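A protein chain is absent from this complex, but the other protein chains hold their places.
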Amino acid sequence: MEPIQLPEWTALGPALLLAATAIALFVVDSISPRSTNRNVLAGIATTGSLAALGVAVWFSMAGVGATGVDGFGVIELFDGQFVVDQLALYFMIIVAVVTALVVVASYDYMAGHTYQAEYYSLVLLAATGMATMAAANSLVTIFIALELASLPSYALVSILKDNRGSVEAGLKYFLVGALSSAIFLYGISLVYGATGYLQLGNIASVIEAGDAAAYDGLLGLGILFLIGGIAFKTASVPFHFWAPEAYEGAPAPISAFLSSASKAAGFVIAFRVFTEAFPLEATAGVIGIDWTVAFVALAIVTMTVGNFAAATQDNVKRMLAYSSIGHAGYALIGLAGLSADGGELVMGAAMMHLLVYGFMNTGAFLFVALAEHWGVGRTFEDYNGLGRRAPVACFALAIFMFSLAGIPPLGGFWSKYFLFSSALEAGLLVVAAALVINSALSLYYYSRLVKAVWIEDPVLERDALTQPTGLYAAIVVAAVMTVVLLPGFGPVVDTALEAAAAIV
Amino acid sequence: MTVAIEYYVLLSMGLFCIGLFGVLTRRNALMFLMSVELLLNAANINLIAFAFYHGNLTGQVFALFAMALAAAEVAVGLGIILVLYRNFRDVDVTVPTTMRW
Partner (left out) sequence: MEGVFDYAPAIALFPLVAFVVVLAFGTYLPKKGALPGIIATGGSLLLSLVMAAAVASGEAYHETLYEWAAGDATSATGVEGVSFTFGLLIDPLAALMLVIVSLVAFLVHVFSLGYMNAEGETGLPRYYAGLGLFTFSMLAFVVADNLLMAFIFFELVGLCSFLLIGFWFRTKSAPSAAKKAFLVTRFGDYFFLIGVVAIAATFGTVAFAGDDSFVTAAETAIDGGDQLFGFDAQTWVTITGLLVLGGVIGKSAQFPLHTWLPDAMEGPTTVSALIHAATMVAAGVYLVARMFGYYALSPTTLAIIAFVGGFTALFAATMGVVKDDIKQVLAYSTISQYGYMMLGLGVGGYVAGVFHLMNHAFFKALLFLGAGAVIVIMHHEQDMWKMGGLKDKAPVTYYTFLAGALALAGIIPFSGFWSKDEILYDALIVGLEEPVIMAAYAMGLLAVFFTGFYTFRMVFLTFHGEPRSEVAEDPHPVGWSIKAPLLVLGVLAVVAGIANLAPVAKLAGVDITFLEHWLDGEYGAIEGLTYTAYGELLAYETSYIGSEQVTVLVAAGLSLLLAFSGAGLAWLLYNKPEPVAHTERLGSAGKVIEDNYYQDEYQVWLAEGLTLPLARAADRFDQTVIDGIVDGTSTASLFGSDRIRRLQTGIVTNYAALIVTGVIVLLLVLGFLGGWF
């Protein structure tokens, strides 16, 4: 039906484009090693990430991976090691969006920094890893993609080499990450031991055939360890300990990147592994327990820990870090609700939340980046009265905060509302109640920030603040998207639900 | 004569526990890193043993990948430990606590 039939491997286009951009940046760097020509470097990175975004959106619109009448069907590559379906494209879009925003914002944030080329290529490599995670369909590719996303992230967090906070953050992130990936790998080896396969579909068929019945403990432990690895990537309890420090110490755009894109990538592997490899009933038959129980517990504990810890923070960035943990808890509802009838609704709602979150949370962290760029300080008091000096950015901040808190009519309200209603429909009353209670609590600390910038009087008189183009552009775009995603929510809802329904 | 699979699993689990013990008790960043290596290699033993047991090569190939990734991880880790030493004059992982709570 299409005039031009692209070769199959192009289905991975978004990830490949990100990789190519990273390589292009390496090339530039090797031609002029000490170059700090931000225009060229940021330009290449922006172009590459926007191209990846464009291709992902185009594919998604054109029906690549869609199973419907006018879709191309799910595309499997390399004997099923990769799979490009609606879910993959949906998360590639999230990753590409966040990458583009972060790259644009970094143009100003990283001004005067020595490692420009390295910075951008690391960001794009990590983005490549995340995009690959979205399409990975075997525990091998998942693990490799995960490491491809993680390793540059460690370096990015500690890229401010003379900043103790940045180094400390990098160290903690790295150590917890190394431990987690070891646990994840061990989990993979156990699942492999129990089933003899690493490809998700094959694992499922072995489990469904009942051939793994003898290895219930092995498989159960393996699944538990896999949950651990995923929990690390999504910053969920109990693997969340790195997050507050890493987000606080890292350069703010990187915090945005990690808390939005990296988290989303963690969720896509969670969605894929647990829906493709461990069919609920068959797995429950082997290990004797429904694995959604684990996610119910994790979701509740994660959102509670995140929100409660965020409530009394003084440092804005750290507050956002904890709130990010809380939001991971909300998104975990998507997995917790899979056992019920409306499972795909719950998961679709979680996916919507991750997309909206990609804008509002990135925007919030970029505002922190802006504040760091201005050098106004880090605490709530330091932010007092910024609204008078920088009304546009502060208005955007208010949008982000209210959207994160879930105030109608902003995007965050709708995604949370869908989560809530679908959780109710799936019968997860406790989870739904926890969602409401935590959202109510979150309003407290989010509005505290809005109050600080708009209502409080500044502690010290400050001079006029600069208006860095890149940061402003990224923040405004994120704010606009947070608002207009609502009118466009119909297509987003449809896409998310379709993508979810296709794999559940 | 073949060794029963259980022994391999026991060996790997033992190695895993030793690694975990190291992670929990060692304060030197390098020792921490080495303990993580033990954890990874415990997984590798599993993969190779199960590959043998199941009669397919997937596990063995994956073990190779895992080793390469472990090496990459160590490289990044060493870099971080280097800047850690530069900033804190120490490689004790319990020293950097400027950010907490």
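Each chain carries a letter (A and B) given by its place in the written order, and its residues are counted from 1.
In this text, contacts are C-beta pairs under 8 Å (C-beta built on N, C-alpha and C of every residue); 3 or more make two chains touch, one makes a residue touch a chain.
A quick note: this is a predicted structure, and the numbers were derived from the prediction, not measured.
The undisplayed chain touches these shown chains across the complete complex, A, B. Summary of contacts with the chain left out: across A:74, A:157, A:185 or A:221, the touching residue is A:221. Between the chain not shown and the residues A:48, A:129, A:244 or A:470, the one that touches is A:244. Within the whole complex, the absent chain has one touching residue among A:175, A:204 or A:401, and that is A:175. In the full complex, subunit A touches the hidden chain at residues 171-172, 175-176, 179-180, 183, 216-217, 220-221, 224-225, 227-228, 237-239, 241-242, 244-245, 287-289, 293-294, 297, 305, 308-313, 322, 441, 444. Residues of subunit B in touch with the missing chain: 20, 23-25, 27, 93-94, 96-101.
The working rule: only the chains that are shown with their structure count from here on.
Centroid to centroid, with C-alpha atoms defining each point, subunit A and subunit B lie 26 Å apart.
Against subunit A, in their complex, subunit B makes its touches with residues 5, 9, 12, 16, 19, 23, 29, 32-33, 36, 39-40, 42-44, 46-47, 49-51, 53-54, 56, 58-59, 61-62, 65-66, 69, 72-73, 76-77, 79-81, 83-84, 86-88, 93, 96-100. Against subunit B, the residues of subunit A that register as touching in their complex are 139-140, 143-144, 147, 151, 154-155, 158, 161-162, 164-165, 167-172, 174-175, 178-179, 181-183, 185-186, 188-190, 192-193, 196-198, 218, 244-245, 248-249, 318.
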